[in-house]
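Every protein chain but one is kept in place in this view of the complex.
The block that comes next holds chain A.
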Amino acid sequence: MLRSVTMTAKHGLITDSFKVVKKAKRGARKAKRPPSPPPTQQEAGAETPQEKELRTLRNFDLDWRFGPCIGISRLQRWERAKLHGLNPPEEIRELLLLQTHTDPKYNLSLWRDYPL
């Protein structure tokens, strides 16, 4: 959550002292839902370069033109799009090749933590 330094900083918001909590739906529906991935920690403050990279990669995942992203790595998906002449952005590939090949945050798609 971004905290702005104008009016709200002076008065303060109610959410500063009481965090927003969404009511979880109770009942049978919850049990049926697949296990959700661990919550990603949200950091206050401006975007770090790493976050920006990850956001670019997430946007790549969500681009439907390049086909489904579940079950294959980002690089595999990029290469498939390249193979079929869909012109995937070159920066994505550079970003993926720059990173160490072990970090699943970079290698795998947005839905990596969901079971198949």
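As a convention for this text, a residue touches a chain if its C-beta (ideal position, glycine included) is under 8 Å from a C-beta of that chain, and two chains touch if they have at least 3 such contacts; residues count from 1.
In this text, contacts and distances are computed from a predicted model.
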Fill in: Name under which UniProt lists the unshown chain, selected from "Vacuolar ATPase assembly protein VMA22", "DNA-directed RNA polymerases I, II, and III subunit RPABC1", "DNA polymerase delta subunit 2" or "Ras-related protein RABF1"
"DNA polymerase delta subunit 2"
Practice prompt. Would you mind spotting which of A:V20, A:L83 or A:L98 touches the chain that isn't drawn?
Written response: A:L83
Item to complete: Could you list which residues of chain A touch the chain missing from the display?
Response: 64-65, 67-68, 70-72, 76, 79-81, 83-86, 116
